[in-house]
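Just one protein chain is left out here, and the rest sit where they should.
The first chain written gets the first letter, and so on, giving A, B and C; residue counts start at 1 in each chain.
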Amino acid sequence: MHPGIIFFLVILGSVLFHIFTPWYWTDVASNWGGMDDTITLTFWIGGGVFIAVCLFMVYCVFKFSYKEERRAEYKPEDKKLEKILTWATTIGVVALLAPGLVIWNNYVNVPKNAIEVDVMAWQWGWQYRLPGKDGKLGTTQIVNINDDNPFGINSDDPYGKDDVMIQSDVLNLQNDKPVKILLRSVDVLHNWYVPQFRAKMDAVPGIVTYYWFEPNKVGEYEVLCVEYCGVGHYAMRGGVIVQDEKDYKNWLGQQETYADLIAKQENKEINKKQLAKKTD
Amino acid sequence: MSEEFNDNKTIHAQSSETISGGGSSAAPDIDYVRPAEVEEQDLYHGHSFITKWVFCQDAKVIGVQYFLLATFTGIVGLILSWLMRLQLGFPGAAGFMTAEHYYQFVTMHGMIMVVYFLTALFLGGFGNYLIPLMVGARDMVFPYLNMVSFWMFFIAVGVLMASFFVPGGPTGAGWTLYPPQTILEGTPGSGAGILLMCGSLILFVAGFTMGGLNYLITILQARTRGMTLMRMPLTVWGIFTATVLAMLAFPALLVGALMMSLDKVLGTSFFMPTILKAGEVLEYGGGSPILFQHLFWFFGHPEVYIVALPAFGIVSDLISVHSRKNIFGYRMMVWAIVGIGALSFFVWAHHMYVSGMNPWFGFFFATTTLIIAVPTAMKVYNWILTLWRGNIRMNTVMLWCLGFIVTFVNGGITGIFLGNVSVDVPLSDTYFVIAHFHMVMGIAPLMVIMGAVYHWFPLVAGRFLDEKLGKWHFWTTFLGAYSIYFPMHYLGFIGVPRRYFEMYDSPYMTSAVGMNEFISLAAFLVGAAQFILIYNIIKTLKTGKRAGSNPWKACSLEWLTPSVPPEHGNWGDRLPVVHRWCYDYSVPGAKEDFITQTTPPSEVQNTGVEKT
Amino acid sequence: MSDPKIEGLELKPGFRGMAQDTGSDQTMFKGVHWGKAMMWIFLLSDTFIFSCFLISYMKGRGSTPVEWPNPSEVFALNAFGVPVPLLLIAIMTFVLITSSGTMALAVKYGYEKNRKMCGWLVLATALGGLTFVGMQAFEWSKLIHEGVRPWENPFGAPQFGSFFFMITGFHGTHVTFGVIFLFIYAYKVFAGHYDEGKRGWFTTMKGDYVEIEILGLYWHFVDLVWVFIFAFFYLW
Partner (left out) sequence: MDETKKKEQASTHKIGIYLWIWGLLFVLSFFSYMVDWYQFQGMLRWSLILFFMFLKAGLIMAFFMHLFWERYALVNVLLWPMTAIACFIFLMVAEFEYTLFTRIFYFAVGG
């Protein structure tokens, strides 16, 4: 069999695989459908180049196979052809880059009405914190973290008192409402990623990173850690539940705030003291 | 010792008397080449076994030494990849495999393949063997330093391999070695393992610097008469540019490795912020993990091109020789290599789009990254335009080149996905990335290495490798590797994250099980197929067909040595004089379909040869 | 070091000359000795090492919210009972520049094949370097005595000590290697190796006074790096 045939079959197989693949992205469940569109565009342009180049190669292999009596063409360069190809490629590249940059501009500029969510990562788990009535998260420090202050909120920060604390790896979000995910880590790099939302960013110890999205499909999603974070990396999961406004408000009302926690601790202290007094 | 040097009287420095004419006055002599600028090089000729084959100063022997040692580390890397694929395809099939082991294998596989296999093989192996031959030098300019370079590499490999046997094992922090992970208690190999890794890298960089200085100065300052830069084979251009990149990029790795070691040993906080580990706040504070990522990728991205550029260069030569046609658009090819090399220093943070760096960098790096696509695409066009109206020999070497074109174009296109910042967001840290970089800097350069082995083996050993075995080797490798990495992209689309020890508990990922099994089986097959080459080499060395001088009818200098395989000193009594570029194939009107670089113009008058 | 004479080629000046050199055969750097070209490329690579160190220092210092110690006070030295800021550093700079000057003259006399002058100047450079290393050792011990450690210090951000010891240590290592080679080369000059063209110990190349220039390049580079360290570490 002529090798060209096999190369042709490889190209054909690649195209067919792409068309009939059962493995493809999950349905997008956030506002980042534009990323999927850019990927599709890249597939059209890039795939077109791939097929064209490879088919041309296969054609040459068939057409110009070695013959003792034939001489190859002698043509060191063709300035005009090279110029055309350079410009065509440049145009293709610009066509790919432009939408990419537009979406990135959207990605780094968070809408004003986004709810901030503090996602705190450690080896190996997540917990979340939502702003209270004042709409602002309190500042934190890792050294403050202990059993009484699981998020390390600075106690003298007035914004921190009403912060809602969710000590579970499942986060509830309101449908059609933008969220700004503020990521921090107490030990190593992590990355809070829901494939259906498309967006991701590393959580880096020592700084706070962010990204935003707007969930637009009610449902339950799985959170994966996608930045290698040690031997438990593959098992570091979490969850997101996207709810309607009513369900969400309902859920939010049941959560404990930092002030609640402090009060509880103080009550415990008082009870203890009273108990001690009684036994005296 | 002095009798071991060449006596200057036996090898003449070519003075101006040995060339005819002066190119001026009476009869303009078209064969005129300027007189020698630099004195003849004295060489140290070893006599004992040790000085001839072990501590040898002959670049060709050093090249083969590099090749063998790099191949050895490559086989170690291959075995590690088998173990990883065993776990991924058939979880639990290897009973001893824990998550610790898995991550250690991932790390070592990555580092070995990128640095100790590909870099060492292309620059140390092919660079040492081919540069002096291709530019017409007697040897590298500093043979002693060259020898030390190899032995530093040897020690570096030894230190790296030693980490398998220390308590805690080798480091398991991923080949990118991102802190704080790398040096935190609980990460596999966070003690001796990471220190040995850093030490080994520092040794490698030191050794490589010695070799790299040799390659650069040999190419820049020791070319033979008539050999201009624009007459050099693209192989030399590729290796040259890659070496420049290495000289300027490895410093960042060296600094990163050194600072990481200090963080580990002295407890400094270069990369270590305040960390809460198991309820305790560690004694670190104030450092910046992202700084390491910048240093690492300031090295890491040029490193990609350190591997790719020699492959570009070599494959250009192979395609040209075996399609009996000059490489199309030579000047464009040279400028593309140089341009890609220069640009590669301005794109590093496209590996860090979702790392939490300053988000505005995304715009800068996406733009610079996609600019690189233009010269790269030009190279691809020129390869296939070289085939156009050629006279293509469909031998094993050509097959590897065609395999390279397919895999490289495929991997290059997926690179555009990942370089374009917002497309990278959903795809980064998934199997798409794994598939992309294995296709473009794993399989594609490997195809070139194999092609180069089949091409230059007749020069190194004087015998042809067996074609039939070679074709088996090619088709299993190409089809197998393609069916490993092409479908793997689609697993990345689902969202299967990389560096997962096992992953089948998520509902939408269970669909990947069957594909993972298939990929693993293909990986076993491809790995095993590489041993065909080893068998082929052993067989050929005993019974292979003798090649004789210039068996491929090539034009470039390395085939024109007085003896095959070339001896120490390469050129016998006289250095060659070069009159043309190395791609004068199928010149109209010429007697044969190639004109060697040393053929003077007076012998090819009345042909359609163009002045170069 | 100055325009070489290349047979069969008229060297043009400026950028046209550059294009011509690049396009010509055999050598790109016309008339530049192999060893000298190698040293230049090596120094380029070394520049990248020091740049990476200094960039890391900049990033580390810039991103810590903890106050950075004031180098003007930390490195002050008591002279006649008054603390003089950066006194020792100023003297160290003085010594290093002095040695750089003697080295430059050594290269000059080397090219004139003035064995005696060249030898003495190389020796003087070596002694200058030795003084510098000695003073650096004194500075280190003073700081260590004051409680500065690579991982902490009593004045402020812990990274101060880390970067200080690492960068000056790396520079000091360069100086130390330079001093060792300067002594060796001083011996070789006095022994006349460069006059008779004696081969080196490990190389097949014949000795030539160009080796003094090569060593000089290295030594001036060490001085050059100090200029940057002085500006960024002590004056910032």
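In this text, a contact is a pair of C-beta atoms (placed from the backbone, for glycine too) under 8 Å apart; a residue touches a chain by one contact, two chains touch by 3 or more.
This one's a predicted model, so the numbers in the text were calculated from it and none came from an experiment.
For the chain that does not appear, the touching partners among the shown chains are A, B, C. Only one of the listed residues, B:164, B:346, B:508 or B:524, touches the absent chain: B:346. Considering the full assembly, C:224 is the residue among C:144, C:184 or C:224 that touches the omitted chain.
In the complete complex, the hidden chain is touched by one of A:65, A:154 or A:216, namely A:154. Among the residues B:151, B:164 or B:361, only B:361 touches the chain that is left out of the figure.
Across the entire complex, the residue among C:100, C:136 or C:204 in touch with the chain not shown is C:100. Considering the complete assembly, subunit C touches the hidden chain via residues 1-3, 11, 14-15, 17-18, 21-22, 28-32, 37, 40, 44, 47-48, 51, 55, 58-59, 61-65, 72, 85-86, 90, 93-94, 97, 100-101, 103-105, 108, 111-112, 213, 216-217, 220-221, 223-224, 227-228, 230-231, 234-236. Subunit B meets the missing chain through residues 248, 288, 290-291, 294, 298, 345-346, 349, 357-358, 360-361, 364.
Not every partner is drawn; the one left out touches subunit A at residues 138-141, 154, 156-160, 182, 184, 206-209.
Heads up, the rule we're going with is that only the chains that are shown with their structure count from here on.
Chain contacts here run in a simple line, from one end chain through to the other with no loop closing. Separating the centre of subunit A from that of subunit B, both taken as means of CA atoms, is a distance of 33 Å.
Taking each chain's centre as the mean of its C-alpha atoms, subunit A lies 48 Å from subunit C.
Interface residues of subunit A facing subunit B in the complex, by the touch rule stated above, are 2-3, 6-7, 10-11, 14, 17, 21-26, 32, 34-36, 38-39, 42, 46-47, 49-50, 53-54, 56-57, 60-61, 64-67, 70-78, 81-82, 85-86, 89-90, 93, 96-97, 99-101, 103-105, 107-108, 122-123, 141-143, 145, 183, 186-189, 191, 193, 195, 198-207, 209, 222, 224-234, 237.
Residues 6-9, 22-30, 32, 34, 37-38, 41-42, 44-46, 48-49, 51-53, 56, 59-60, 63-64, 66, 150-151, 157-159, 161-163, 166, 202-206 of subunit C are the ones that touch subunit B when the two sit in their complex.
On the subunit B side of its complex with subunit C, the touching residues are 5, 16, 23, 33-38, 41-44, 141-144, 209, 212-213, 216-217, 220-231, 247-252, 254-256, 258-259, 262, 266-270, 283, 285-288, 291, 294-295, 298, 578.
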